[in-house]
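Take a look at this one; I'll ask things after.
One protein chain omitted, others in place.
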Amino acid sequence: MAAKFDNSIVRWIDHRLPIFSFMHHEMHEYPTPKNLSYWWNFGSLAGIALVVMLVTGITLAMHYTPHVDYAFSSVERIMRDVNYGWLIRYIHMNGASFFFIVVYIHIFRGLYYGSYKAPRELLWMLGVVILLLMMATAFMGYVLPWGQMSFWGATVITNLFSAIPVVGDSIVTWLWGGFAVDNATLNRFFSLHYLLPFVIVGVVVLHLVALHRFGSNNPLGIDVKGPKDQIPFHPYYTAKDAFGLGVYLIIFSAFVFFAPNYMGHPDNYIPADPLVTPAHIVPEWYFLPFYAILRAIPDKLGGVLFMFGAIAVLFILPWLDRSPVRSGQFRPIFKIFFWILVIDVVALTYLGGKPPEGWYVIASRLATAYYFIHFLVILPLLSVFETPRQLPKSISEPVTGGGAGFAGATATPREKV
Amino acid sequence: MADTHQGETRRDFLYVATAAVGAVGAACVAWPFIDQMNPAADTLALASIEFDTSTVAEGMAVTVKWRGKPVFVRHRTQQEIDEARAVPLADLRDPQTDAERATKPEQLIVVGVCTHLGCVPLGQKPSDPKGEFGGWFCPCHGSHYDTSGRIRKGPAPRNLEVPEYQYISDTVVRIG
């Protein structure tokens, strides 16, 4: 085993601490389906986005002061006086949004290609855990600059817990460490905002362990049938991921350098004032679909339950969609509903940013209803009634003519898993 | 055969070029993260202070804070000046004339940090031990400084540092 390294120092270390063997096995030899499309870039991209957030975040923490009297001005000091502080903060601010963009695309890729299905259920569920942790981290991070949106976002979101019967108010007081969002709240949010990213790193490691157990899903959604279907991760996918990273960084830089506040809210450049609520408070864009669901339900507890339900439903998705075919490419009806779901979530995002009045309310309710119907009704029914198209025999032998289209109606409908 | 060889050279060149450009990029990205730990603009703006030496009576000394460190301003007596000037350079571990160390002979301005391991020497207050040479004495490891702040005995390698300063009027000095 150790013989594969030329360098004697590497061999010496590896014999005692097999990290090089591990790296070689998991990066170099790790067999990967050879037909992964660019949609498969978003996993590694999310990993890099996380590292960028960690590095810039730890750097910002060297200059930030978590105290209600100093938080806002310490952020302004970072922006004005700290060497390259403006750059590091803008990367962190926009990095959060881009992290969510990447992860949302990653999730929708998984939804389309059935990456949540056996044997990758736990891989998927760990991913949902990462999403939840990201949301908690992003929410607490947004509080730290102690602007108006920070303060009122913290107030509104922590108040969600007051919807819990009987103990709700006690829980909110406990979260605050006082009788309103105040210094104690800011301090604990800073502490947790520093902690949670490392918890995310831990769950990401588990996510990767689960991924490497069966390897990546692929656009055809069929299992690899042997070495002919596979290529080593390195150098093929490292090169492809690197190119994808380059494209990502160009778009990211365009925002950081030329529209750094585009995805932020002007009100957060006003210091927090516990006595004045801004006219329109909206969460950051990545929370808007969930915010729309929250407001669509005319009952306080109901709204909170549905909002959390929107994520909870993802946990049980592998058991809602029982179709043995993974990839949406071979599921003609699923494919249509998938795109309706995409439009539905985009619509919820749009509606979450609008005031809760007029037709926005009705549209929000319809979109919320569709979201849950999609997962709880349509997917279970489709797995029973849909006739999938014929699956190719293997990755290296696609169905002749590349058109699974005409073959679908005829014999041998599906691969049995 | 020749074709394959050429192809490989071109391929190698591409890989090397990509890696080299990537390395340049990584270095450029690293710099802001290193530089952010350097003093910020507001810290640098406080890097110089002004001090009115006329507030120090002859024979007395005052400690002012400059860049987070003590600066000793001592209004020396004629006797102290004479003592400092009489020392032959050959007797000094870190040879410097007193004239090099004090722009105005009666005002000695030195950074009050022992050049051994960074303690603050005693000798500012009249009641303090001033060491064997009438200047300062560092209690941590027993370094003795003379009335010009020069190291005369003990483990310290160098004289007390003279900060950069200039008189912006007869009595007001700008340190830093």
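We call the chains A and B, going by the order they appear; numbering starts again at 1 in every chain.
Here, a residue touches a chain if its C-beta (ideal position, glycine included) is under 8 Å from a C-beta of that chain, and two chains touch if they have at least 3 such contacts.
Methods note: contacts and distances are computed from a predicted model.
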What is the protein name, per UniProt, of the chain that does not appear here: "Peptide ABC transporter ATP-binding protein", "Carbamoyltransferase", "Cytochrome c1" or "Phenylalanine--tRNA ligase alpha subunit"? "Cytochrome c1"
Return the single residue from A:P66, A:G127, A:G328 or A:G352 that touches the missing chain. A:G352
The one residue from A:F5, A:F20 or A:W86 touching the chain left out of view is A:W86
Touch residues of subunit A, complete complex, unshown partner: 34, 37-39, 73, 76, 79-80, 86-87, 90, 97, 101, 105, 231, 235-236, 239-240, 242-243, 245-247, 249-251, 253-254, 256-258, 260-267, 269-270, 279-280, 282, 284-286, 288, 342, 346, 349-350, 352-354
Touching the absent chain: which residues on subunit B qualify? 11, 14-15, 17-18, 21-22, 25, 28, 41-42, 45-46
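The definition used in the following text is that only the chains that are shown with their structure count from here on.
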Touching subunit B in the complex: which residues of subunit A? 55, 59, 62-63, 77, 80-85, 87-88
Over in the complex, which subunit B residues touch subunit A? Could you list them? 31-33, 35-38, 40-43
